[in-house]
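Every protein chain of the complex appears in place save one, which is left out.
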């Protein structure tokens, strides 16, 4: 039944946009029906369960976290769900006339409003019915979001208030979340009814206090209690139906509900009492005084809400059964009169086109019904006898007079509440007299019945229930029982006899009347008294401060220069490492590490090389001294018995230099010298990092026996693979997966530089000024030596490459090394060519890379024939046993060649050849030439480039119309002088 | 111990270069750092046994651990790939390198 | 002479060249190991009779390998000259020398090297 | 699934990628190859998830079937399977966006994405730390390519610097990781996690060595104090790639941290306080950075940092609840962050700027994208009923449970500031009236783009529709009428729906996350699977 | 026989090292780049030849002989070609010649006359 109610509300919400599109603003009538239906269902359902105190229904949501959609209907839930549903329905009906009429085409305009309002109702219903802490929190935040969106959609001016409202209420929501999680952890359950009866609350006072405070704070933000009151008046920018709902039955009432719900466990906690009473009374007086200063009717009502909620909060804080039942009654009374007042103000606003008291005073409202309903509702608010407000206020005063605690407490409480009530009378009169007191000026006509019906019924209900309050006995008793945690029988009556609270009431009314009579003087006193601080400013300042702090925090790390970001890890790691060294007391003895004299010689060379690198100021010296280090390392590897590694390192060193040279010509020739500060900092950081590394290597290597894996390779490697080069067998047999990854990395490097140069040109060549007049300047003639050497060495290189590939399984070599040698062959061919254009390095590198990966992967897949990916096979072909590991190595070979060719093709050739300007809009299907950098450019273009070169040399300008450079100029809008 | 010193030296130079402004020096820093990583890997296999691991040696106590060698070989090639990528990155874009060219010193 | 004697001629040339190297090394070493510098560096133009790329490369390389001398570069005669049937001396090497004193003596030294080289490597053994 | 099939998660994308390279520039074939492969990968991931859904377990396979300790083992358990699936989905969605935004129209895109997928899958499956290094490189190299590919034409200074920063930081990280692997081999004599199981808890030198690896992974994940690079570098590429990387790179690093700490350290409680402290700092620094930023993507990039704090808090708590919450958070975050990047990215692609204040009124102009963004933003801030709420709630619950009060307070405060920064985007981009000036900028081609377009650095984008001729001439005129197409909005909407679905149907994901967490809490299944492989 | 080879090998190696050292000395002491190039081209080439030959004598085998012959041939060609390339580039980029007795290359230059004396200021670091 409860699930059905909730589902109905959600369904209404879901259908609302569609229905709105069909029916326009009148859809409100239709949407009110399910809400009223749900109200009826809830009311009847509760009656049905008269024997047991609550109806419980449940639907699993996240069982792993013990979270489920548990719904429970007890008295308190009943009171609030009726308010939520009935007032919600009333507001929906009211909205049909409040909202502007839309023409057929624009009917969807109010879809958002209706969806959010019904959603709001559904969320509130879920909130008051939830018996699961998490579901309760979810509903709590859902109301926050609904109100945020409802406020935000009221125009540009509503954005800031909406944001402030959201921030304050979400902050409260997070406090609630904290409370919820603590409760869950403390009690081991998410069920609210179980939590409320758990014995942890009696046993752990610290925990209890903590949760009580968290719950109270969460409720304060929602119910706009001091010091979180700012958002409520701020949210007045929302349209009136929203305000009416928000103030009367939704949102702010969620806080009151929360307080009442947890009152059974916390009412004895001093912190709870003190917090609630203090904050409640402060808010009550503050709100009431503030309301007296307002001219905007809605704003006045907003402060009034604050004040009334303050009284409610204080009542709950007092926590006696009398106080709690008074709170329940006042909640109902407030819902009725506040909804009526808001809607009534909306009617006036609509008719008079203003809700400013000063402007209304200059008008002539002829609105008998509206006036009556406003008077009734305002009188109820003021606590005039025979209205429900009187009943509730008297119950409150009675409760305060009997408040427990020190002797002065009841007096102080009663006095403060009375003071707030006096002001209430005053601002109620201010409202009515101000809004309807005008007697001349523009005539304001009465609104149609469909418009005032909803507020009128609210006001009327207040009157009827004020006359026969015992109608509420059952409801209030049920609600108060749930709030008190024990059975409460409340008998409401208009006349209790000459009890003390009656005299207080009368005194309040008298004082209030006096203030009304002296209202001009009150105005004069209060009007200039702005509060020295504004909570709104506080919210804004906190927000701006956070953003500013964020900017500062962000600026610490927003340097785009890599140096900054690279140094931080170095510093951190060094510090951590040095700490680790410092704290390490004992280490295993050194077992497999040993140094030989020549190691130190190499270390010396490396040291010199490193120092030289650090001090190098020209590109060439930097590159050359890098070689010093690289070759020293190569020799060291070689001396450690790592022949393959040494060979690879050697080849990589050389090829790296070759590639660097391709790029050098596009970079400035010299480095700047770093400033002294940068230098010192860099030296310090580098020194720490170096020390840490030394310590790490010294501590963490060479101190164990030979590893089992190494023993396996040495003893079984040859037998298992048939290869005697154990390093190579690891690469192609045992750990071929690494190698597959590695060849992929290589191939993708080629792909990446192609992608890099796909969209942009590398920096322009910046060739050194050459003595063009010299007899030895002709490249054609002077590359003869290299060309001849290449012709002689070419076959040797090819043979070498093949031999290294084939023998790799047994002797130093293998795919990488042989491919690097082959790549060196291409490099030589490139360097020997008389011009960049004529270099024969024009194979399709993308194809080669692809082929390499395909060969590697397919060889791997063949391994499935023997049970696993990359399992080498040893088929016999023509009597020779071969191994697929060799085929795998061919894949490696292709990928390496591919990446080397990519480098030369993309970087070693004139820009016009490789990265011809992108067609701005590549036509679909027809690939631009730039998409296939591996393919040759059109011969015409190449000839053109060559011609231009020669022409440039002989000093005659090439025809601009035919050359690529002119095209470039046109495309990029800048001229690159050659 | 020599391995520790060599690795330390390499990291020292590498970090110093990483903290420079020019992309090419940063790249060279990474070249050094790559060496350092390889030295660590080799050291992890031990430096007391230096015979090259070939065939099925009878006396295991003198033969180097082949696994770190395979690791280093892989690492060298990967570092090579990335170095190329970084080098290309250094020359693409409008303002590649904040080194100041001083042509008058290169050639007068 | 014919290709049959070719290996012998090559070997002979290599022996002669080795001797040249030893003698010129001593000059360089002496200069280098004694304090001060007594070199008289200069760059000389040397026309060559080498026809093929291989020949001229070998010559340039041998010059470079000889202590004290170094090939700096080469210049081709203009196309018109190259087209002449009797073209000789089409290519000009620029040779850097440390101890020759003057350009002519460089030319003489290189000329001798060239003659011996061409005799050794050409199938017919001739220098023209 | 038989363990022997696990290597196919790597082999298949690699093979397809290479074949696409060979066939050259056939766009349709590329798209089909990419889509098909990703669907297969996702199907495989789902298969594994359903396999483990009942009672957990792990499937292992020694690649090439050498003896245990020699083979490189691949293992899938629930955690790995989940990651495989979600990374696959994410790659698919981001590729979709890349195609829709015209950034994938090159011969390189599909092959690079496929290699990236292979790398991710390998990194998720491997048990061998050196092999992990290799696969991380296999991930990174194509990433470098994708990163620069996205920056069209010459790119702005920011993009170039971003790419440099991205490459250098990752290289540094990889090298540190490699050294860590070296130290592990130096101390333990193996780099096989199954053989290393629990070693760091008992042997101090192994612990230090492994810590070096964890440190490197923490840089990759952008943990404070080494977080700034991510916020600078990530926004420098195209939205699709930012989204993709956000879902893959930091997340794979987080995954590896979870895995290594669980297996090698055996969850050693000794060091957890460091993790909690760092996570809190990361949350705070990230969110503060975000709230101070001025473009949508840099805000979102800072949030990645902040959220990494949440994600890693799961492993720093190292309780069943904490691990499960962390894993849930990880998976949720991959989706929601992609959604945010893609919804703001759709706007950026269409209107050529992501600068707060340069745009407004998107809510009325692009309602669908607005809703998608709002949903994802709320999810990111941890508001119900989206997956972010369940993630954050379960994590807070776990933190309360272990008594980490400060962590709880930090998480709550960070949630609020997260919301604040999301409101900044909402306010700056979506609300207000649509300004014609900002729309005109969007319509212009690179040559005609106004300052806003220049700032965004998109240059002349190649949004596929409409016809090329129209773009050059009448672009400005047609721009104000053209909205984000359904195809471009699709990825953001789909991911936003996913986050809602994962919130409402949280039990599904929470259940499997708990199974995954059990696998981390008790690694014996994982280790046994490797040892029996 | 083996001892003889060993001794001879050691001698050759030391000799090669010394030849190489002269190159290094030349690089350190000669006054301009061309003289240094000259020294390197020679001593670098020959020193290695000596050393490798010496090494062969220490590890004699048929396959090693083949390899060493190849090495020597290739090394002589490549060292000469590489050296010449550097020398020419140096000249083209205007590296100064210092105190030259004669310079016919400058004389043959089509453009401005080259002054044999330091026409171009040395680049300083």
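Here the chain labels run A, B, C, D and E in written order, and each chain numbers its own residues starting at 1.
Please note the rule applied: contacts are C-beta pairs under 8 Å (C-beta built on N, C-alpha and C of every residue); 3 or more make two chains touch, one makes a residue touch a chain.
To be clear about the criterion, contacts and distances are computed from a predicted model.
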Legend entry - Among "Multicomponent Na+:H+ antiporter subunit F", "Cysteine desulfurase IscS", "ABC transporter ATP-binding protein" or "Phosphate transport system permease protein PstA", the UniProt name of the subunit that does not appear here: "Multicomponent Na+:H+ antiporter subunit F"
Inset, instruction - Just list which of the chains on display the missing one touches. - result: A, B, E
Legend entry - Residue touching the undisplayed chain, where the options are A:45, A:233 or A:609: A:609
Inset, instruction - Just name the one of A:55, A:522 or A:623 that touches the chain not displayed here. - result: A:623
Inset, instruction - Among A:433, A:549, A:661 or A:806, single out the residue that touches the unshown chain. - result: A:661
Legend entry - Sites on chain E contacted by the missing partner chain, in the whole complex: 6, 9-11, 13-14, 16-18, 20-21, 23-25, 27-28, 33, 36-37, 40, 44-45, 47-48, 51-52, 54-56, 58-59, 64, 67-68, 70-71, 74-75, 78-79, 81-83, 85-86, 88-90, 92-93, 95-96, 122-125
Inset, instruction - Could you list which residues of chain B touch the chain missing from the display? - result: 50-52, 54, 106
Legend entry - Touch list for chain A against the chain that is not drawn: 598, 601, 604-605, 608-609, 612, 615-616, 618-621, 623-625, 627-628, 631-632, 634-635, 638-639, 641, 643, 646-647, 650-651, 653-655, 657-658, 660-662, 664-665, 669, 765-768, 770, 779, 782-783, 786, 789, 793, 796-797, 800, 811-812, 817, 821, 824, 827-828, 831, 833-836
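As a convention for this text, only the chains that are shown with their structure count from here on.
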Inset, instruction - Starting at chain A, find the fewest moves between touching chains needed to arrive at chain C. - result: 1
Legend entry - Identity of the most central chain, Cα criterion: D
Legend entry - Pair sharing more residue contacts (C-beta pairs) when B-D is set against A-E: B-D
Inset, instruction - Could you give the separation in Å between the centres of chain B and chain E, each centre being the mean of its C-alpha atoms? - result: 29
Inset, instruction - Go ahead and note the Å separation of the Cα centroids belonging to chain B and chain C. - result: 42
Legend entry - In chain E, residues with contacts to at least two other chains: 77, 81, 84, 88, 91, 93-94, 105, 108
Legend entry - Per-residue multi-chain contacts in chain C, two or more chains: 57, 60-61, 71-73, 75, 94
Legend entry - chain A residues touching chain C - in the complex, by the definition given at the top: 774-776, 778, 780-782, 784-785, 787-789, 791-792
Inset, instruction - Would you pull the chain E residues touching chain A in the complex into a rising list? - result: 70, 74, 77-78, 81, 84-85, 88, 91-94, 105, 108-112, 125
Legend entry - chain A - residues contacting chain B, complex: 561-563, 566-567, 570, 591-596, 599-600, 602-603, 606-607, 610-611, 613-614, 619, 622-623, 626, 629-630, 633, 636-637, 639-645, 648-649, 652, 655-656, 659-660, 663, 666-672, 674, 678, 681-683, 685-687, 689-698, 700-702, 706-707, 709-711, 713-715, 717-719, 724-727, 730-731, 735, 738-739, 742, 745-746, 748-749, 752-753, 756-757, 760-763, 766, 768-769, 811, 816, 896, 899, 903, 906-907
